[in-house]
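Quick one: the structure is below, questions incoming.
Every protein chain except one is present and positioned as in the full complex.
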Amino acid sequence: MTTVDPYAGERLKKTHFYPRAAPLNIRDAWVAWNGYKFAECYYDAEYEYFCVRNSCATYDICPMQKYYVEGSDAEAMLNRMVTRDVKKLGLNRVMYTVWCTDEGRVVDDGTIFRLADDKFMLTCGSPCNAWLKMSAFGFSDVTITDMSDEIAALSFQGPTSCAVLKKMGLQGIETAKPFDIRHFPFHGDTLMVSRTGFTGDLGYELWVTPELALDLWDELYAVGADYGIQPFGEEATNMTRLEAGFIMPDLELHEALKTIHLEHDQSPLELNLGWLVDFKKPHFNGRIALLKEKERGTKYTLTKLDIPGNKPAVEAILYKNERCSQDIGYVTSAMWSPAVKANIALAMIRTEFLKGDIWVEVYFQKELRQYRKVVKATIVKKQFWTPPRARATPPLDF
Amino acid sequence: MGVLDLNRVNSIVIGAGHNGLVCAAYLAKKGHSVLVLESSDTLGGLAAGREFHPGFKTSVAHSINHFPQKIIKDLALESFGFGAPAEPLPTTGLSLDGSHVVLQKDTLTGVGESDITAYRHISRLLQRFADRLEPFWLKTIPRVGIKNLTDLLTFGQMGLRVRMLGKADMREFMRITTLPVRDLMDENFEHDILKAMLSWDGLVGSKLAPRSPNHAVLAMLYRRVGGQHGSVASLIKALVSAASAAGADIRTSTAVEKVLVKADDKGLIAHGVRLANGEIIEADRIISATDPQTTFLKLVGVANLEIEFTNRIRRLRCEGYVAKLHLALSDLPKFPGLRKPGGRMIIAPNMDAIEFAFDDAKYGECSQQPVMEIIIPSIYDDSLAPLGKHVLSAHVMYAPYQHKGGWDDAKREAFTARAIDTIARYAPGIKEQIIQSELLTPLDLEHEFNVTGGHWHHTEFALDQSLMMRPTYEAAQYSTPIPGLYLCGAGSHPGGDLTGGPGHNAAQEILR
Partner (left out) sequence: MNTFDAIIIGAGHNGLTNAAYLAKAGLNVVVLEKNDYIGGASVTREMHEGWHYSSASYVCSLLRQALHRDLDLTRHGLLLVPYLGTVNFADDGRTLTAFTNPEADYLELKRHSPHDADSMFRFQSDMGRYAHFIRKTLLRTPPDPTSFKPRDIRELLWMGKQMWALGEKEIYEYIRFFTMSAAEFLEDYFENDLIKAAMATPGIIGTALGVYSPGSAYVLLHHVMGDVDGNVGAWGLARGGMGAISNAIAGALQQYGGEIRTNAGVQNLLVKNGKASGVVLENGDELHAGIVVSNLDAKRTFTKIVDRKDLPPGIYEKAKNFKIRGSSGKVNIALSGMPKFTGVPDNRYINCGGQNFTGSLETMERAYDCWKHGRWSDDPFVEGVIPSAWDPTVAPPGKHWMSNFVQYCPPKLADGPWTPEKRDLFGQAVVDKIERYSPGFKDLIVHMEVRTPHELESEIGLTEGNIFQGELTIDQLLFNRPFPGYAQYRMPVKNLYMCGASTHPGGGVSAACGANAAREILIDLKRPNTVPEDDFYDE
C-alpha cells in the first residue's frame, strides 16, 4: 500500500543543498524562509559566527529570491524602479540598492547583477514578482523570469574563503574586487562567483545550476576541510550583519507594501541609506517624495548604539532622560558583539533627539527573575566591526 | 528629422475635442499663445460632425443637455452662433402599443396620476440636490490634504451647501446618492417605461445597470444641472470660432506622438511635443485633452512616471459599453402613437430589460435585446441630410469594448441587425427607409477617435473615479506629477458629456 502524505503541500520545501546540509544540522534547528526549510543554526550559533570571522563558512541562500530582468528596456525599467543609477553599473558588477513606493518608503533591498548589457539579475529577501511586474508595465522590451528555484546559491564567507576557492582551481579569484562577478568552468557548466555577502567580512556568493549544487558543496567541503569550513545559519548571519551595520528585513525594515499603519515602514533616508539614493538621477520611483523628505529632514534615523553593560537591549525603548519621561525611539536589533566585546544595537531614533542624551531601558532576566535598568547609550558613527580584509584586493592570506 | 525653427508657444493643447477647445479659448483670451493639435482632420472629437454616407452627417455625441451658462458667457459663444432651441428636447419612453411616456420640460404625460405627483416630488428633490452640487462642477476639487485657504473654502462651502439643505433633505441626500437607480425608481413610480426612461440618464455611457449601487444617482444629478440645450454642430463651430478669435492656433491632421519630458537633476519637466512627422514644438506647458491612459501611457511613457501612479492609470476603467448606430433614411420614420419623432426617444420597456441587456455585456457579449436612446437630429438641423431625407442617431447599449473572442465584421453586423430590428418594432416600416446604416462599436470609436476603450467619458464616471479622485489622485487637480503637463479632458473632474467643465477648470487652474 502506497501512502500519500496528505500534508505534502503544506510542508516546507527543501533547498538544493538540503541533502548535504541536513545531516550537518545537529540541532535540527529549522525555520522557514520563503517557503523553504532553512537552518536557524547547525551546531552552535556562536561557533558558526566565529567560523565566519576566523576561518570560513557557508550560508544557504537558495531561498533568496532571484529574478532575471532582460531585454533592451531592462536597464531603463530597473533604473526607474531602484534608487541608485543602474547606468553606472558595469558589466559583471554587483550593486546594492533599495527600491521604494511612490511615497519613498522602502519596498525591499537587494542586489542587482549586470550579467550583460541587457541582462540583469536582481536578488532580494522577499518575493518581488508583483512589484517587478507592476514596474515593468509599459516597457515594451523587458522580460522578468523568476529564477529563485532555478539557481542554487551558496554564500561562502570568512577569512579563508578566498584561499579555498583558489585551491578549488578558480584561477584569478583573488583579483576579484568587492562587487565583482567572475565566471569559471565547472563540471561542464559555469560557476558564477560574486564577491558579495551579508557578513561584512571577506566572502563570496557562488551561483550554479541546481544539478551541480551537490557537486559544488562536495568540492567546497573537500577543500575547505583544511580551512575550517562549517555551515552557518540565520542566527550567526544576524550577528555578523549587525556588527557590519547592515539592515535586516523584519528587524530594521518593515516592507512598505506589507505595512498596515502609516509610517510603520521606513524611507531609505531614515535607514541611513541616503548614499543609495541618487538624486542626480532625474527620475526614479519615490524621488519626489524623498526629495521632500530630505529637505524637511527625516522623522527617524537609524543609529548605531553602544550600550553599557552586557545585557542586549532587545526590543528596548529609548528615552530622552533617565526618568524615561519622553520616549524618543526604539531598538531594532541588539546583541553582545563577540568581536569588539561591546553591547551593541541598532535603533530608530527620532532625528530631533539625536543631539541629546539617549537612555535605554533594558529588561533582562536572571534565573527567571526580571530586572530593568536604564543606562545611557553612546552613538557609534562607524560600523561596529569590518575587518580590512573585507575590502582588500587581493585579500590577504587570512 | 530635426527641430524646426518654430516660435515657442505658451501652451500646447493636445486634441481639439470640445474640452480642448474650451481650455484653449480661455487661455488664448488671457493672452497666452496657444497651439491646438488635432490628429484627425475634423474638429470636435467625439462631437465632430462626420459624413457616414454621402450627404448624411451626424456626430457621435448627439445631444447637449447641460452645457454651462458660464462658459457660454465667458467665451461669448452666442455671438459665435451657438443658439439654443426655445425648448429643451422632450424625452419619450417608447411603448410597443403606442402609449408612449413623454416628458416635456417638467410635464409628464402617458402615466397615471400617482406617477405624475411622484415625479413632481422627486424631480424637485433631485433638482435641489443638483443645485447644491452645481457650483462644484466648474471648480477644482482640492486634495484632501488641504494646503491653502482657497481649498479650505471649497470644502467648507461644500459642507455648508449640503448642510443648508436642511435636516430632512440632507438625510435623504446621504441615502439617495449611492442608491441603485432601480431602488430610487421602485420607491417612487409604478409605470415600467417611466422608470426605465428616467433611469437612463444615470446609466447611459457607463458600465452600470439599474441594480448597480453607488454611481448612477450621482450621474443623474450631474446631468440635471440646468444649462444650455442646443445643437452639437453649432457648439463645436462656436468653440472653434471663439478659440480662433482669441488667437489660438488650431491645426488638424497633426498627430502628437510624444510629450517631451526633459530630465535634469531637479527632476522632470514637460517642455514640448514631438509630432508624428518628427517635428518638435517647444512650449511652457502641455495640456492634454486626450484620455488619461493615452496621455500617460502613450504620450508621456511610463519611464517618466511613478510605478503606483502608473498602475492606477492602467487600472482606470476605460471600457466603453455603448455602440453608436447611424441610419441614413429616405424619409422621416413613423413611430405609431407619436405625432413627430422629435427629441430623445428611449427604447427600454422596463428596468429589467436594461439590467438583462447589461448582463450579456458583463460576460463580453452584445445584448441580445439591446436598449437605446434615439435622436433624429436632421429634424433640428437640415444641413445633416439631403432635403426630405433624415439621419437617425442612436446610442445602443450594451456593446462591450472587449467582445468575447474579439470584434469582427460578423459580430458588428449581427448587432446592427439586432439594433435595427429593435427600432423596427417601434417604427414599423423603417427598414424600407434605410439607405445606409453604420454601427460604431466601442472598438471602432477607439480607432477612429483615439479614445481609449471607446469610452465617451474617457474613463468610467463612477464615485471612485470622480471629484478629487478623477482620473486618480495626484492628477485630479489638472496638474500632473510631471511639472508642465496638465489634463483637460473628460477624464478629469467633472467628467464626460458635452459640458466643457474639464476644459474650463483646467484653464482656471493654469491661470491661477
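Each chain carries a letter (A and B) given by its place in the written order, and its residues are counted from 1.
One rule holds in what follows: a residue touches a chain if its C-beta (ideal position, glycine included) is under 8 Å from a C-beta of that chain, and two chains touch if they have at least 3 such contacts.
Everything numeric here is computed off the predicted structure, so don't read it as measured data.
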Can you say which of B:178, B:252 or B:383 touches the chain missing from this structure?
B:178
I'm checking contacts with the chain that's been left out. Which of B:299, B:391 or B:462 qualifies?
B:462
For the full complex, which residue in A:9, A:23 or A:188 touches the chain that was left out?
A:9
Residues of chain B in contact with the chain that isn't shown?
143-145, 163, 167-168, 170-172, 174-180, 183, 186-187, 208, 211-215, 315, 317, 352, 355-356, 359, 362-363, 462-464, 468-469, 472-473
So which bits of chain A touch the chain we can't see?
4-10, 12-13, 32, 34-35, 103, 126-131, 133, 146, 255, 257-262
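Assume only the chains that are shown with their structure count from here on.
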Where chain A and chain B are represented by their mean Cα positions, the distance between them in whole Å
53
Within their complex, state which residues of chain A touch chain B.
76-77, 80-81, 101-102, 131, 134-135, 137-139, 279-280, 282-283, 285-288, 291
Residues of chain B touching chain A in the complex:
263-268, 297, 301-304, 306-311, 314, 481
